[in-house]
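These notes are about the structure you will find just below.
Below is a slice of the complex: some chains, not all, each in place.
Each chain carries a letter (A and B) given by its place in the written order, and its residues are counted from 1.
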Amino acid sequence: MADDTKAMHLRKALDDNDRKHPLLAIGAVNALAAHVAAEAGFDALWVSGLEVSAASGLPDANVLGPRDLSDVVASLGRVTDLPVIVDIDNAGGSGRTAERFAYDLMRAGAAAVCVEDSAYPKCNSFAVHRAQTLADRDLLCEQVGRIRKVVGDGLVVVARTEALIAGEDMATAIARAEAYAEAGADAVLIHSKDAAGEQARAIGRAWSHGVPLVSVPTAFPDLSAAELGEAGFRLCIYANQLSRAALAGMRAAARQFRRGGSFRSTVAGSLAEVGDLMRVGEPEALSCL
Amino acid sequence: MADDTKAMHLRKALDDNDRKHPLLAIGAVNALAAHVAAEAGFDALWVSGLEVSAASGLPDANVLGPRDLSDVVASLGRVTDLPVIVDIDNAGGSGRTAERFAYDLMRAGAAAVCVEDSAYPKCNSFAVHRAQTLADRDLLCEQVGRIRKVVGDGLVVVARTEALIAGEDMATAIARAEAYAEAGADAVLIHSKDAAGEQARAIGRAWSHGVPLVSVPTAFPDLSAAELGEAGFRLCIYANQLSRAALAGMRAAARQFRRGGSFRSTVAGSLAEVGDLMRVGEPEALSCL
């Protein structure tokens, strides 16, 4: 499927008012995760700044560049046709860096990018060891406009505001999101860390602009996708759960090995087969193990 | 720690006749896996052709190039000082390709490379959907010699024979391994797919050359590291268990999500914390989640 077709399909699905259930995207840091996501029936993949940073051994602090993300997109595209939405953080904090991110990621086969208004250098939304600060609203508007100019309709552009994360009130968050929609974003994401999920519901009630709403419910996992759909969200992004599951699974296996001195059968229950691993990159592969 | 120092330390540890227990290496496909390996006390990391192929969405069939592997090595080196041993398969099947693999991987910070005598294009040792064939013995000798010339003592060179995998007898396997040692390899690996582990023990008995023996017990997981040590192996490489654990862990989490519509607390038992993920690339990170 040509890539601009992917963007077109994703835009259409986001804009489809007849959908009852939100689209479901899940973070995939490599083809293994993409394979799992496709098996499980997700609608889209998310390339997460936090997940790719962790996989690269880097802090989630604007240290990733377009090539780090492009490589991930290329890997995902080899095993599934699912549209890929790329978290480009604040896109390097300038208009010119935003242009490169957008061009490179469209090239790599992404269907969408998500750009946010954290101040450069950014800090993970849930980090408490550094302060959260916002960039000028106009900077993100400029970045959205420049991205649009570079990619045309070739990418869905999601604009994300960190206003609530940084302690601003709902009116400010809504005003920022509206400005980004006016600047050309196809969808908006008002990020929240309210664990109760009340803030998420409030965002849904407060949003009256036509462009679709996106949610990343990392902080409020008890709200189900269906509930988020009822609250007004058209796309739910599960940003880092697969990496967290992988981390937990690898830790458990390593612990068992250290205890028993082998990965023998009793351990093997928690390991996928060698053939399963081979089939991620070559579906017709058969293993003698 | 400078990289040639890592090669030196690894060479010394392999040559140390007083060690009772073999060195333990485990496959790590990204910094997440390296983080788990370091936590669990492994002695070294292995960059596996199969694991990196799967993570890249590619068949394990000589499709990976030096840059794919170098990027992994760079990521691992950001989170741990453990020596990294890189599986370069048949190094592209020629002397010149072997030179590039060795140069690029030394640059990237590897402590060792493992090069094998499968015929180009290779096929995974455990695959049964294509035939296993061997390259000329002289080709691997030439490759080992060229690698040595390019890297000096900057990399430990492990030479691996696929003779037993391809159906040759033990005498042939031993003769190949000896030729590779004479050509300049620092250690040899005679690969086996005998699930009972008897062949592994027989390798240990048949090997009388001075250079150390390496084992990759994927096919015979019931032999413990201690037993492999008694059988004569100085280094045991657990080549793909962490990716298989990650795959199993991600699948379980995805299944639970599909069943319940959320990654809520009941599911969360199987997920590492967001803060855990943040700390892979930034040890001092703190999360509000």
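We take it that contacts are C-beta pairs under 8 Å (C-beta built on N, C-alpha and C of every residue); 3 or more make two chains touch, one makes a residue touch a chain.
None of these values were measured; they are calculated from a predicted model.
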Copy count for the complete homomeric assembly [2 present here]: 4
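In this section, only the chains that are shown with their structure count from here on.
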Averaged-CA centre spacing for the pair chain B and chain A, given as whole angstrom: 31
Residue ranges of chain B in contact with chain A within the complex: 26, 29-37, 39-42, 50-51, 53-61, 71, 75-79, 124, 126-129, 193, 195, 217-219, 221-226, 238, 240-255, 257-258, 260-265, 267-268, 270-278, 280-282, 284-289
